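Below: one structure, written as structure tokens.
Let's turn to chain A:
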Amino acid sequence: MQLYVNIAVLASIYALIACGYVLIYRVSRVLNLAHGELMMLGSYLLLTTASLFTGHPYLAFAAAALLALVVGALVYLFLLRRMTGEMVLAAVLTTVALGILLRGVMVLIWSASQQYPREALGWANPAIALPGGARISTFALLLILSTAAVYLSLFVFLRFSRWGIRMRAAGQNPLLAAQRGISLHGVYALAWGLSTFTGGLAGMLLAMDSGLDGTMVVIGLKAFPAALVGGLDSLVGALLGSLIIAAAEIFLIHHVDPLLSDVVPFLVLIAMLVIRPWGLLGTKEELDRV
Partner candidate 1 sequence: MSKSLPRASGYFRTSYADELPLVQTTLQRLSLKAVLLALLVFPFFATSFQLDLACQVFLAAIGALSLMLLTGYAGQVSLGHAGLIAAGAFTAGILAKELNAPFWVTIPAAAVVGALLGVVFGLPSLRLRGLYLAVSTLALHFVVVYLGGEYETKRGYSTGIVVDPPKLGGFELIDGRLWYFVMLAFAVGTLLICLNLLRGRTGRAWRAIHSHETVAEALGIGIAGYKLLAFVVSSALTAVAGALFAYYRGFVSVEAFSLFLSIQYVAMVIIGGMGSLLGAILGAVFVTLFPYAIENGMRLLPGAEKLAGAVFAVNYAAFGLVMVLFLVFEPQGLVGIWKRLQSYFVLWPFKHRPLASGRR
Partner candidate 2 sequence: MARQPPLSRAARRRMTAPGLLCERARTTPEGVAFRSKHLGIYRERSWLDYATLVARCAKAFAGLGLKPGDRVAIMGDACEEWAVCDQAAQALGAIVYGIYPTASTPEIEYQMKDGGAVIFVAENQEHVDRILPLLDRLPGLAWIVVIDDAAMFAYDHPKLRPYQALIDEQTGNLAWLDHQARLLDPNAPAFIVYTSGTTGHPKGALISHGRHLAATLSLVECYPTLANRPHRTVVYLPLCHVLGRDVAVTLPLISAVVPHYGEDVEDFTTTLFEIAPTVLFTVPRYMQKFAAQILVGLGNSSPLKRAVYGAALRLARRYVCGRWENKVSFPIMALQGLAHATVFRPILNKIGFDALELVICGGAPLPAETMALWHMYGVNLVEIYGQTEAAGGIITGQRGPFPRPGDVGTAPPGWDVRLAEDGEVLVRGADLFEGYWANDEATRGVMHEDGWMRTGDIGEWRDGALRLVDRARDFIVTSGGKTLSPSFIENQLRASPYVAEAMVVGHGRKYLAALIEIDFDTVSDWARSRNVSYTGFTSLADNAQVTALIRAEIDRINAQLARVEQIKAFRIIPKALDPEEEGEPVTPTRKVKRAQMQARFSSLVDAMYDDEEERLVSDEIGGVLKAS
């Protein structure tokens, strides 16, 4: 039973992170390799708001999440907007460079030590017993719930809201969308904002559950195969991919060799790429050349 809980937790972590990749890729065909850093930035922002709004943990949390949204939009407006029309690889490398820059800046501001935003907010993280003898920590449960909430609202948003429809339109055919009067820059900025928001949320919840240090960046990268296995432009795919990767990882840890957990997501990924390069639920597309 615990195994399934573990899978659920890991899958929601991956899914919450992966939807950030998907949101941006879906509308602008750019792979955001700074997602891990932006995620970490989100959790550091929480650290700062926690010290700003001492005694108001919810306010601090909301402020940090909002800040993450704004940061994402700003990243697009000031940086990625200038990369439109360049090679896709150059845009991807720009996000890599942004990641390096952010990492340096974050060490500069918050130093490289372990941080515990949960303590700063004054919250506890008791474990909850589940039926079947399994246990889960409060924030891990919260993470699962948040992931569910985020995905649900994203589905609703993309399907029914005006901006959501615009985002889908811009993703399907930017030229046509622009001709219909949709502000592409607005849509892209929104996608970046939402992506950083969800990523930041993932970072914050992870940091609340287990602490915050420089390795969070790498966790951001680990969610990447999940997004790709599911199909880089499909939210449902990201969910499914996360589940597959998480399940594969946990079964391997438990039954084969924990060491493999590092390599397995990528092995699953290779297998996927060979069979269905565009992912489980992704759209088959003629990909851009370099």
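To be clear about the criterion, contacts are C-beta pairs under 8 Å (C-beta built on N, C-alpha and C of every residue); 3 or more make two chains touch, one makes a residue touch a chain; residues count from 1.
How were these candidates chosen? In short, all candidates are chains of the complex that A comes from, given by their letters.
Just so it is clear, the model here is predicted, and its values are computed rather than measured.
The listed chains 1 or 2 are all part of this complex, yet only 1 touches chain A.
Residues 31, 79, 82-83, 86-90, 92-94, 96-105, 107-108, 221, 224-225, 228, 232, 259, 262-263, 266-267, 269-270, 273-274, 277-278, 287-290 of chain A touch candidate 1 in their complex.
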